[in-house]
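Encoded as structure tokens, here's the structure I'll be asking about.
Removed from the display is one protein chain of the complex; every other protein chain stays in position.
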Amino acid sequence: MTGAARRDGWVGYAFVGPFLLVYAAILIVPLLMGLWISLNNADLFGRREWVGLANYAQALGDPVLGQAFANTLTLTLLIVPPLTVIALLLALALNRATRLAAILRGVFFSSLVLSVTIVTLIWRFILTPDAGLVAVGLGALGRAPVPFLSDPAYVIPALAVTTLWWSLGFPIMLFLAGLQQVPHDIYEAAALDGAGRWTVFRRITLPSIRRTLLLVVMLQTAAQLQIFGQAQLLTGGGPGGASRTIVLYIFEVSFGRWELGYATAIAELLFGMILAVTLLQYWLVIRHEEQRA
Amino acid sequence: MRKRALAFGFAGVLLAGCQPADERPEIVVQRFFGECGAVYGASTDVAGAETECGILTTLINRFAAENPDIRVKVNVVAWPGYPQLAAQIAAGDPPDLVTMHQSVIADYSSRGLIEPVEPLLAEANIDPAAFTPAARAGVEKEGRLYAMPWDTIGRLFHVNTALMAEAGLMREGRPVLPNSPEELLAQARQFKQRTGKPYLIQAQVSAPDFMVAFLYTYLLAQGQPIFPDARHVRLDTPEARRVVALMRQLNAEGLTTRNQDFPAATAAFTQGRGGIFPVGTWMLGPYDAEAARRSSALHGHYAVAPFPRLWGSPAPFVDGHAWVVPAASRSRAERAAMARFLGFLARYNYDWSRTGQLPAFAAVLATPEFQALPHREDIAALARTGRQLPGYVERQSAVQGLIGEELEAAITGTKPVDAALRDAERRVNRLYAQMM
Partner (left out) sequence: MKRDRLSPLVTVLLLIGAAIMLAPMLWTLLLSFKSNAALMADSGSAFAPPWTLENYAAILKGSLTTRWLLNSLIVASGATIGVLVLSSLAGYGFARLEFPFRRTLFVIVLLGLAVPEQAVILPRHQLFAWAGLHNTYPGLILPSLTGSFGVFFMTQYFRAIPKELDEAALLDGASRFTLFRKVLLPLTIPAQATLGVFTFLAAWNDYWWPLISATTSDYFTLTVGLASAQMNYAQTSGLGFLMAQAVFASIPILVVYIAFQKQIVRAMAGTAVR
């Protein structure tokens, strides 16, 4: 194998090189440029003045960022666990070769083809307390409409539900893929042993798809920590900043206030945070796996 | 195989982008107001066009048709188009003429991102003395003119006179409007009691600008300098507390609608679910059309008035649209073409005022055509009494966002009025302190 490795030497780069080149030029270079800009008092129009870590210091003492951080974390916690559980349950139910299951798979995947502009357009008219679909429904039951988008207590759950509705398809798809990898004979053996459904799920299914589970949780956490479009288009971060997320704040600082240096500093902090969370999740699962092995 | 075909198609489209050179000077006009090519296409019938989008589309079509020696490229940007403009300037490729709110001009002029337009105005034979006071104040920054003003937009009381009559608030065919905060509350209570509906319709969801305009108007009326200098705001004052306390009282007593965003509030007014909708001049046209519709709840029962004077003197807070010129090097021929475009727009300022906006040129106010437009005599005073914030005030939209957030908290009762105003002042001042 060492001989093969040596012979493969440059051949490997012929395969990974094209991607790495694009990746370096269009992701790594801007990321490093951003790192440099974050150390400057910089505006959108090319002004640069070295300030060292002042932008980072400002970020740590910024109450608006603090609130945005808390909102983002709440949203992530409200979205990722239910999304994972619901998607897994649906995948378990739909992982069969009946016609109904095929149709329902299509239905549950369908929302993911919509763009965020369209999702928010639809949900605005569902949630608006005045004549929205929910309000009409509540009215039919003789209940008062709920101000989902203007009450600080409801606005985060409203965003979470919208996001759940929109993002369900992709994790279901990943789980279905994971479930397909579980060899049939194990199930058959378990059936012969007379194992109950719960036992089968806990002892066979779950361990077999732990990697998929990890992937879903990691991807969703990283995605929801960057939640932006829904908040911007549905609530504009309101009322009173109650639904402002970190990325929405970055957008406001860069395009509303033109403070590129400060905006990129926050973005770098977010990057560090996502990285840390992702690595932590990975480490927790992998360590566990090694212990079992 | 299919991939290869697609790749060739792709290359073909790239090549198709290259066209033979055109010697004519090109001007790039970038505007918001929406895209309505579906209705107006290449029409040049300005007089027959309706709505902001329609009138501006036919105007530009007409200019292009009358000036075949100029190539006119139009970019319609999603409202309000400022992220794109900032990106274009940052990329060093700005358009030539851009629609901009007058309240935004200072942000760009103070950094030299847009040019003074006196030379272009001179070339187009436009005398700045012809602008209305409100329009001129909107484009003059530090003694220079940074834009050609295009209109004055303000907020008006749009009134459902049927409901006002039911509430006993009509006299000689005109709505009776309050003259003091106490009268406002008294009339609002009377209205609610007799009609069972809220006196005011207000968009309080995702619309911070509405609350801020209300506050600014009545601070200006009380002669309060809201922005004593370029780096500070003053909101922690008895005058401000008075205004916000009134707004809070209206909410607490249910004298206004709550939980409505703009679409909901607009619909509520047309459906006759409240007495007065204090919203912009731009709704004058649509509501007038609605009032003409026989089956409408507003049919024949629509009136409009400037914000009533509640304290001090009438001084409604106004803004306006304007045409700015991003700084760039341009040839003589291009500048001549731009001047011709501005001159053309100036000649058609009356047609623009059919949208409901007030004209930027004082002469239009005096024309019989303008005065014959519905309701215009009721609101023409706005062009004279309308007040803008001082020319040195930057970041008005970010500042409005901050103040709006705090006002929302105060008005809905989640925060005491004085605490909210203190926080608003602190947050705005910090924004200015951190500004480069």
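We just call them A and B in the order they show up, numbering each chain from 1.
Here is the rule we use: a contact is a pair of C-beta atoms (placed from the backbone, for glycine too) under 8 Å apart; a residue touches a chain by one contact, two chains touch by 3 or more.
Treat the numbers as computed from the prediction; the structure is a model and nothing was measured.
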Sole contact to the chain not displayed, among A:29, A:189, A:206 or A:286: A:29
Touching residue (missing chain; options B:83, B:133 or B:312): B:83
Where the missing chain touches subunit A, by residue: 1, 4-5, 8-16, 18-20, 22-23, 26-27, 29-31, 33-34, 37, 44, 90, 93-98, 100-102, 104-118, 121-123, 125-126, 131, 133, 136, 165, 168, 170, 173, 176-177, 180-181, 218-219, 222, 225-226, 228-229, 247, 250-251, 254, 260, 263-264, 267-268, 270-271, 274-275, 278
Residues of subunit B (touch criterion as defined above) contacting the omitted chain: 3, 6-7, 10, 13-14, 17, 28, 32-39, 41, 52-53, 73-80, 83-84, 87-88, 90-93, 95, 262-263, 266-267, 270-271, 282-283, 286, 295-296
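Convention: only the chains that are shown with their structure count from here on.
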Inter-chain centre distance, subunit A versus subunit B - centres from mean C-alpha coordinates, in Å: 37
Touching residues on subunit B, where the partner in the complex is subunit A: 82-83, 86-87, 89-90, 107, 111, 113, 204-206, 208, 258-261, 263-264, 267-268, 395, 397-398, 401, 405-406, 408-409, 412, 414, 427, 431, 434-436
Residues on subunit A engaged by subunit B in the complex (per definition of touch): 41, 43-47, 49, 58, 64, 124, 128-131, 145, 147, 149-152, 235-236, 238-241, 252, 255-259, 262
